[in-house]
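Rest of the complex left out; these chains stay put.
Order of writing sets the chain letters: A and B. Residues in each chain are counted from 1.
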Amino acid sequence: MSSSLPEFGAGLWHFASYVDRYATDGYAPPVTTLEQIERAGSVGDLSYVDVPYPFTEGVTVEDVKAALEAQGLQAIGVTPEIYMRKYAKGAFTNPDAAVRADLLAFLDEAADVVRALGAKYLKVWPGQDGWDYPFQVSHAQQWELAVSGMRELAQANPDVKMVIEYKPREPRQKMFWDSAAKTALGIKAMGVDNVGVLLDFGHALFGGESPAAAAQLLIDHGLLWAMDVNDNLRGWDDDMVVGTVHPVEVFEFFYTLKVNNWQGVWQLDQFPFREDTVEAARLSIRFLKAIHRALDELDIDALRAAQERQDAMGAQKLVQDVLFSSMRS
Amino acid sequence: MSSSLPEFGAGLWHFASYVDRYATDGYAPPVTTLEQIERAGSVGDLSYVDVPYPFTEGVTVEDVKAALEAQGLQAIGVTPEIYMRKYAKGAFTNPDAAVRADLLAFLDEAADVVRALGAKYLKVWPGQDGWDYPFQVSHAQQWELAVSGMRELAQANPDVKMVIEYKPREPRQKMFWDSAAKTALGIKAMGVDNVGVLLDFGHALFGGESPAAAAQLLIDHGLLWAMDVNDNLRGWDDDMVVGTVHPVEVFEFFYTLKVNNWQGVWQLDQFPFREDTVEAARLSIRFLKAIHRALDELDIDALRAAQERQDAMGAQKLVQDVLFSSMRS
């Protein structure tokens, strides 16, 4: 008996073009917010997108709403770009109080976009919060600024849910919110109830976490409010297409969500630098559907029994049986 | 003006011999507990040792006390060997309830040794708690067993301070207590006040943490009760001699302790597989004394000012001035 499919989503940037420090002319011509939405719609299986803010020049919230509607898409979240030049030395932990004040004003504005789009959350990814060099920062002060800034934002917008996306590093050599446990610890210290976590599969993997264990930890603390998936070679946030490198750990991740009865959107956060972005999304969803099928067929009782005795071989056999037959025709 | 030197310590195993999965005949002939104490005494600068338990066969607590006294040493902690064959699938998280019961009985016994030796703490390093394969364990259950087991131990021995030493992995592919933040989160969940953390510099480095940031986090949570240092190549717990690879980050670590007015023993946790163990300890302490001297000379006010503006170049200049002149004659 097959269960109904989950809803799928993607960061809208999945359909953008990219630059890096070498190919400064970009891997492809620029793609506007509205074109990105069109591409997302053309994938065919997406219900949600996470929308970066600000939009490309001249695009209004109304334009975005209309474009989403035209494609049958909803905004799951809004991602304010708090990692541009202005925030090069940090967003919440920026050493300049004026920048921090501007940040909060800008985030209030982004919260309005969440409201306007009817999105589920404001996604906060302060990728420049952290440090590069030994001795560069006072770690005590970083904690203070990171936690109190987020608290202030949350308290100023009690009607808006917010998720922090942690990541070990990049673009900063070390990012402040770098693991599930540290983010949980920081959120507890905020003492607010509208801040949770977005777990990015690749960030967990790259940080040496088991993504499944990180998900369980966050679920047990009531904080796993959103997630996205992708893949990498474990040494960097490569944002490759999900399942192309680590299908077993992807499967364990979704297994963990299932046995905890986690309900939510299965999202993609990928950067297909050199690929057709729509094709990359389609391959991803094809794989996720296979994972979903494998979960339907997995003998969960037997697996639990194997886990009860830490029987790795027995567990793997059950897993392989369904994973390696999930695309049979 | 130079401040007084800290007290130095070492894990007694620093003076043992070692095996690994290849050199199963050992890198040197076995060394008894009492011989290890003698070697520790011969270093000349050590005041404390952390004593593994059980002792080598036939050695009693009284023997150990006498041997320590003879060398002018004190026991800082006792390290029960809860990572031998019996605990291959875990200590607190062992799937077998009988093993877990034996574990607690054994740890009570080890707590008695803490009392008998007048040591400061029982060191708990459950290196086999964790997992090897995807799907091998229920992560929810691991948390439950790890936290509740430790709580039970702490509550049964309220007069004994205990420290958990976290580590990303080895011997298990993934160790349950794997980071400063996760350990802090778990200890909070225990709801006891006699459990803290021992931060191993190399474990933090190898786990992708900044050891200085991890120390600050634990200090801010009132949990940095002990520490030890060593060095590695960042990819594994190599337990090399401190300062031979990453002197700058060692310096930042001790700087963090100093500005927080952390008082405690500067301990070594090294495995000099192929070296003369006494010589290795001496080289380590020579380096730590240079670090101490550099800290005395560091312009902390200027450094703080540089950190206030995240001026990495300015901070490094101040640091290099004193670090690279710390061994001048």
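One rule holds for everything that comes next: a residue touches a chain if its C-beta (ideal position, glycine included) is under 8 Å from a C-beta of that chain, and two chains touch if they have at least 3 such contacts.
Just so you know, these numbers come straight off a predicted model, no measurement behind them.
A single sequence accounts for all chains of the complex, and while 2 copies are shown, the assembly in the file contains 4.
Operating definition for what follows: only the chains that are shown with their structure count from here on.
Distance between chain A and chain B, defined via averaged C-alpha coordinates, is recorded as 35 Å.
Contact residues on chain A toward chain B in their complex (touch as defined above): 89-90, 95, 131-143, 168-169, 174, 178-179, 181-182, 184-185, 188, 207-208, 210, 212-213, 216-217, 220-221, 248-249, 251-252, 255-256, 260, 303-304, 307-312, 315-316, 318-319.
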